[in-house]
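With one protein chain held back, the other chains of the complex are shown just where they sit.
Residue numbering begins at 1 within each chain, and the chains themselves are lettered A and B in the order written.
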Amino acid sequence: MSAPDREDPVGPDVEALPGGLKAAVEAILMAADEPVGEHALAAALVVPVASVQRVLDRLRAEYDGRPADPGYDGTLEPRGFELRSTGAGWRIYSRSEFAPVVSAFVAEGQTARLSQAALETLAVVAYRQPVSRGRISAIRGVNVDGVVRTLVQRGLVRELERDGESGAVLYGTTAFFLEKMGIGSLDELPEIAPHLPGIDQLDDYED
Amino acid sequence: MSAPDREDPVGPDVEALPGGLKAAVEAILMAADEPVGEHALAAALVVPVASVQRVLDRLRAEYDGRPADPGYDGTLEPRGFELRSTGAGWRIYSRSEFAPVVSAFVAEGQTARLSQAALETLAVVAYRQPVSRGRISAIRGVNVDGVVRTLVQRGLVRELERDGESGAVLYGTTAFFLEKMGIGSLDELPEIAPHLPGIDQLDDYED
């Protein structure tokens, strides 16, 4: 058995949990917000990469409605999601056959115009970039996770980098934003008061 | 057969797709980035709300490893994720047993815990809403302005309205709070009565 490339295998005993290693891999793939590679999975779960690979194959077959167990003679229905492998790693997506349904759902909930909340959040990003979600929340006084995601989806805001200290993702505006505003660079944004009260102290109490 | 309460069912014929309505609901849940209500699902899929409700219950049972079909005599393993309903709607979550391995893959993995002061203030808001800061202060015996602001920033508490008489801002909890508590409505909060002897008299002399 090839030892995982970590120090001692002190990780969680995933086999002891309900659903075992398979469920542990599923849990990670469901919640991860970007594709995850086999090695990252193996390291986190403290199991050999080959085991992870086996589980991934099995999950993919299950989701597709193909019995992974050759002895199984029942019928299996495909699920509404599928496991896809991209260069960056593995990721669970809605099954492509259901794209029209998903599109209908997405279109239903969205309007062509930005909400006031989205505009205000965008204004904070534009004038305070690079800025973390925590800091935007602190300025706006509400949780902004959903709104920031909408702005990213809309192509107006993007992840710039990670903050060296906190590791928080820092956001900034995009070229598409400049285009929509009809300006060539951020320098052309209208000035707002140079020294707003209270801004300097913000860093002190972010949590 | 109850017709959906919309014009003509011109939507996609989900029953014809592999996995049927159940898979279609799954596909949408996979793409959603916030809780989804039964009505939104029914609207996107152009099916009656009751059908959606039935499918959601069935999916929840399946993910939990409980066979929804009484005729099923095999064993079902719980999946690594679960389907849960909160006040805001239905949403897929990684199963809590896997938190230690999942948290590493989630950007805002470990949310900072609330301080004792914040928890007590949150408790007062939850059980006494709509409530002014003055009244929370009277109960907690300390100034709560900073703590209330923190709770608003965290998205757990929000301004509801202004008191007609005093003009004081009245606070209440948010849908995000319900979601974080894993409950569907405020009625599901744990009973406070057993902790509170003689609570009935208290209202008489509140500020």
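Following the convention adopted for this analysis, a residue touches a chain if its C-beta (ideal position, glycine included) is under 8 Å from a C-beta of that chain, and two chains touch if they have at least 3 such contacts.
Keep in mind that, in the parts below, contacts and distances are computed from a predicted model.
Can you pick, from "Oxaloacetate decarboxylase beta subunit", "Nitrogen regulatory protein P-II", "ABC transporter permease subunit" or "Segregation and condensation protein A", the UniProt name of the chain not shown?
Options "Oxaloacetate decarboxylase beta subunit", "Nitrogen regulatory protein P-II", "ABC transporter permease subunit" or "Segregation and condensation protein A" narrow down to "Segregation and condensation protein A" for the missing chain.
Where the complex has a chain not shown, which of A:E15, A:D57, A:E77 or A:E188 is the residue touching it?
Only one listed residue reaches the unshown chain, and that is A:E188.
For the chain that got dropped from the picture, name the residues of subunit B it touches.
So the residues of subunit B touching the missing chain come out as 29-34, 81-82, 84, 91-97, 99-100, 102-103, 106, 109-111, 113-117, 119-120, 122-124, 126-127, 139-143, 145-147, 149-150, 153, 179-182, 190, 192, 195-199, 201-202, 205.
List the subunit A residues touching the unshown chain?
10-12, 30-34, 91, 93-94, 96, 99, 102-104, 106-107, 110-114, 119-120, 123-124, 126-128, 138-141, 145, 149, 152-154, 156, 180-183, 188-193, 196-199, 201-202, 204-205
Please note the rule applied: only the chains that are shown with their structure count from here on.
Quick one: report the Å distance separating subunit A from subunit B, using the average Cα coordinate of each chain.
Roughly 21 Å, centre to centre.
Could you pull out which subunit A residues touch subunit B in their complex?
Checking each residue of subunit A against subunit B gives 11-12, 14, 17-20, 22-33, 36, 40, 44-45, 65, 74, 77-81, 92-95, 97-98, 100-102, 104-106, 108-109, 133, 137-138, 141-143, 145-146, 149, 169, 207.
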